[in-house]
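My structure is below; once you've seen it, I'll send some questions.
A single protein chain has been removed from this complex, and every other one stays in its place.
By letter and in written order, the chains are A and B; residue numbering begins at 1 in each of them.
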Amino acid sequence: MSLLFYISSVVAIVATLLVITCHRPIHALLYLVVSFLAVSMIFLSLGAPFVAVLEVILYAGAIIVLLIFVVMMLNLGQEAALQEKQWLQPKVWVGPSILVAVLLLEMSILLLRGESAAIQPAVDMKRISLVLFKEYVIAVELVGFLLMAGIVGAAHIGKHKKKHPHRFLQNGKENGHADNNENNKEVKPGELLKEEMIHN
Amino acid sequence: MFSHIRTIWLTFLHLFHKKVTIEYPDEKVKLHPRWRGRIVLTKDPDGGERCVGCYLCAAACPVDCIALQATEDENGRRYPEFFRINFSRCIFCGFCEEACPTYAIQLIPDFEMAEYKRQNLVFEKEDLLINSEGKYPGYNFYKVAGMNAGVKEKGKGEEEEEPVDVFSLLP
Partner (left out) sequence: MQHVWIVLGVLFVLLNVAAGLIWVERRMLAMWQDRLGPNRAGPLGLLIVLADTLKLFFKEDWIPSFADKKIFVIAPAIVVASVLMSFVVIPFAPGIVVADLNIGVLFFLAMSSLGVYSIVLGGWASNNKYSLLGAMRGASQMIAYEVFMGLSLMGVVMMTGSFRLTDIVEAQRSVWFCFTQPLGLILFFIAGIAETHRLPFDIPESESELIAGFHSEYSGMKFGMFFIGEYLGVTLISAMTVTMFFGGWMGPEFLPGWAWFFIKTFAFILFFILLRASLPRPRYDQLMESGWKVLLPLVLVNILVTGAVLLYLKG
């Protein structure tokens, strides 16, 4: 199992580095997917299959697809790649990487002490759900409220606008939207044509 | 929702319907007598060519696939020296058959004329002539025409009067 763990860790680290250094946004996102898959493999090798599968379903399967969707719509071209190249100059990345190096140092000290590094027993779904719905039930409820608000907001934004049909169709009885229209003048097609001819 | 289920059911029942496919090379398609297929040149009951080389078919052809050259024999009977139809151009519209004054050119119910080489689709007179009277048996143009072309004397045809003797005094 530890061999699997190390292989997937290396894959995850390499993929994450490539996410940062890739110039083309879609390629970077693909490496992000690979990194997520590697992380889920790490979870699996640590005995948490439920979290691993959720990682794949939620992150790799849904969220990154949405990101790719957005990048596809933005149609980033050469300029974006050039901008990325500019961002990768040393003065930009030196600061964050020093901070990350400090974190890495801390983590390696912790790991080398060897206290918390023992591999935990398998975490099954029953334990996760019991913990979620007993100790953290308020948090779950709050997240539920948040998601509900998100859904309502999305439904409101995505609501259909009132349709404004062509002026010739506004008078017809068969048109259900005609009465919703405020500027619904009782003009017959022939008269409209006449008006237009006069204006011309 | 119910209509969807009904659609699915009705489509399923088509499994047991009679199939409309005709398995062509094994089972021939039924063609009707007036089906417009391959073009032929017919002969009159005496075995002579019906075509008189009037060029009306070539003029009527919308895609200009007919080429011919008229000539005369020693009796003054006109016939085509060559008659060429390029079937790679032909659209089988049947205008040539309608234009023909002597029922010589006819479209027959036969469509199996695929070739590997395009040049083989150019049919010469010997390919086109058939030893038959086609759709108009018994018709002989020179029997009803007024002129003498070695088939009959002038005025000897059916329902044809003797030529007027301009030297006689009686009308």
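By definition in this document, a residue touches a chain if its C-beta (ideal position, glycine included) is under 8 Å from a C-beta of that chain, and two chains touch if they have at least 3 such contacts.
A quick note: this is a predicted structure, and the numbers were derived from the prediction, not measured.
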| item | value |
| --- | --- |
| Contact set of the excluded chain (shown chains only) | A, B |
| Sole residue of A:10, A:57, A:143 or A:169 that reaches the chain not shown, by the stated touch rule | A:57 |
| Option touching the unshown chain, where A:125, A:139, A:152 or A:169 are the choices | A:125 |
| Contacts of subunit A with the absent chain, listed as residue ranges | 24, 26-27, 30, 33, 49-50, 53-54, 56-57, 60-62, 65-66, 68-69, 72-73, 124-125 |
| Residues of subunit B in contact with the chain not shown | 4, 7-8, 10-12, 14-15, 17-21, 23 |
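Rule of thumb we're sticking to: only the chains that are shown with their structure count from here on.
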| item | value |
| --- | --- |
| Inter-centroid spacing, subunit B versus subunit A (mean Cα positions, whole Å) | 73 |
